[in-house]
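Of the protein chains in this complex, one is absent; all others appear in place.
For clarity, chains are labelled A and B in written order, and residue numbers in each chain start from 1.
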Amino acid sequence: MTTNALKSSGPSAGRAGDKIFSGAALGAGVLILLTLFAVAVFLFIQALPTFTADPAEISGGAGFFSYILPIVIGTVIAALIALAIATPIGIAVALFISHYAPRRIAGPLGYLIDLLAAIPSVIYGAWGYLVLAPALVPGYQWLAENLGFIPIFGGPASQTGKTMLTAGIVLAVMVLPIITSLSREIFLQTPKLHEEAALALGATRWEMISTAVLPFARPGIISAVMLGLGRALGETMAVALVLSTGGLIPSLIQSGNQTIAAEIALNFPEAFGLRLAELIAAGLVLFVITLIVNMIARAIIARHKEFSGAN
Amino acid sequence: MSKRIDVKDLNVYYSKFLAVEGVNINIAAKSVTAFIGPSGCGKSTFLRTLNRMHEVIPGGRVEGEVLLDGDNLYEPGVDPVNVRSQIGMVFQRPNPFPTMSIRDNVLAGVKLNGKKISRSDADALVEGSLRGANLWNEVKDRLDKPGSGLSGGQQQRLCIARTIAVKPDVILMDEPCSALDPISTLAIEDLINELKNDYTVVIVTHNMQQAARVSDKTAFFNIAGTGKPGKLIEYNETATIFSNPAEKATEDYVSGRFG
Partner (left out) sequence: MSLTKTTPQSETPLAPRRRNALSKGRMPGWAVPAIAVAAVILGAALSTLGGFAVASFAIYAALLFVIGATVATTVIEGKRRGKNALALYLIYGAFILALIPLASVIYTVLDKGLPGLNMHFLTSSMNGVTGAVDNQSVAEGTPVVGGAYHALMGTLLITLWATIISVPVGMLTAIYLVEYSKGGPLAKAITFFVDVMTGIPSIVAGLFAAAFFGIILGPNARMGIVAAVALSVLMIPTVVRSTEEMLKIVPNELREASYALGVRRWRTILKVVIPTAISGIASGVTLAIARVIGETAPILVTAGIASNINLNVFANWMSTLPTFIYYQILTPTSPTNIDPSIQRAWAAALLLILMVMALNLIARLVASFFAPKKGR
């Protein structure tokens, strides 16, 4: 055998196309990695002056740590208020759609809740600022008068309603669809056999849900809440517009407190020099916090993936 | 148009797992050869090595030679794409391209490769291929409708027409009737009988009656146990395999005593 006829003839020219296309696909993936890496490095370089500067020059005059700590706490408080409200309601709404609503309208109802997620955050901010905050003023006065002995409801209540609690409620509205849509998916995966077994034993609907559905869905719910937390921590507009910012105070119904995201949004446009570095450093801190929260959520999802097969 | 295939000492691997071992077989041009054997014996895996489709699966590789009229498919420098345009394949389940019309499905091999073809040549190719697959009369009025709208048997014949349109030398069929009803199966079997006038046909089937009906020669593959490689046990005229096999295992299998 001297020449192999299969070698020469045919559309061998197309071979270059294969190389180019696979190279482009690989390049796109590598580009994402390189960009993220470069961005991390650049962010760090730009944030660096904050850590080397004289502590007295940092906002607050006592170094970066005492600058960042109150706004980290504020960020966490806002997110926790949001979760405290959105978790029970979100799970209940998911249960309503998956197990209570008539099957024919369950789909459209789910779409309605998804609409909540589609509304841009700045519109929630505007709504919180112009509609919700004034509406909550009487409620805050009542809380200050009747429950004022509890530090978080300490008076005098804000006259504008632009408080941490209002911001938390707006955040709750924004994370609710996340918690609902993820929990709903998990609820629908509950093995039908388990549900029917519970019902056949004479369980009421609620007993069936609490014995068959909720235990099955627990890891899914936890990760849904964690993802909601990640969103609440990083949300900017709801807080920047709704909260009348100030120093760290325990009362949630007075103006005061601040979150990292709102701090950056409110101050970045006029910032330069060391102030710019401070804000970028604050952004890095926020990034690390949300990263950790999201990682935990994904780890929970990944760990329980093999059990969610419902078979 | 039609070419012969000679396989020499072929070992087929999935990564490190040896799936088929030491196959030697000579397939004549313009004949129908059937591969039979129990599930998992490697007959489909072996079939896929005949047009280098095996290596599409991650980890798939072979040792040995497959000669198409004397040219080794696995010689370094041979482009697998080139091999596949000369050795076509029809799959277990009909798989017409869902986004294409019947006409475009037939022309897929030409158009997907970006070749230019004149309108009249294309029309002739579509009609010729569909006639060759005994489908022309059923679809000639709806060539622009999606191919996925046909019945299962028609879809499979459309896939055969699509394969013929590339003008291959050999057509490999991997259990082409296993997803079809008896009437559609009969239509395909009739078609295979006609195809051998122009092509070398190799068919994998789990249906021994089918092998007896359509093939000139039959190869029996078997496996010693799970985890062991499949082997070619016996290869002979179909009549001999079914009436007077040389090996005990073949006799047990064709007489239905196991498998």
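Observations
By our rule, a contact is a pair of C-beta atoms (placed from the backbone, for glycine too) under 8 Å apart; a residue touches a chain by one contact, two chains touch by 3 or more.
Predicted, not measured: the structure shown is a model, and the values here were computed from it.
In the whole complex the chain that is left out makes contact with A, B. When the whole complex is considered, the residue among A:I58, A:A78, A:V173 or A:I300 that touches the unshown chain is A:V173.
Listed for chain B, the residues touching the missing chain in the whole complex are 51, 53, 56, 58, 81-86, 88-89, 91, 93, 95-99, 108-109, 111-114, 146, 148-151, 155, 159, 162-163, 166.
Listed for chain A, the residues touching the missing chain in the whole complex are 10-11, 14-15, 17-18, 20-22, 24-33, 36, 38-39, 42-43, 45-46, 88-90, 92-93, 95-97, 100-101, 109, 112-113, 115-116, 118-127, 129-132, 135, 138-139, 173, 176, 180, 204-207, 209, 227, 230, 233-237, 240-241, 261, 264-265, 268-269, 272, 276, 279-280, 283, 286-287, 290-291, 293-294, 298.
Assume only the chains that are shown with their structure count from here on.
Between chain A and chain B the centroid-to-centroid distance comes to 54 Å (mean Cα coordinates, whole Å). Against chain B, the residues of chain A that register as touching in their complex are 1, 4-7, 9-12, 14-15. Within the complex, the chain B residues that touch chain A are 68-73, 75, 77-79, 81-83, 85-86, 113-115.
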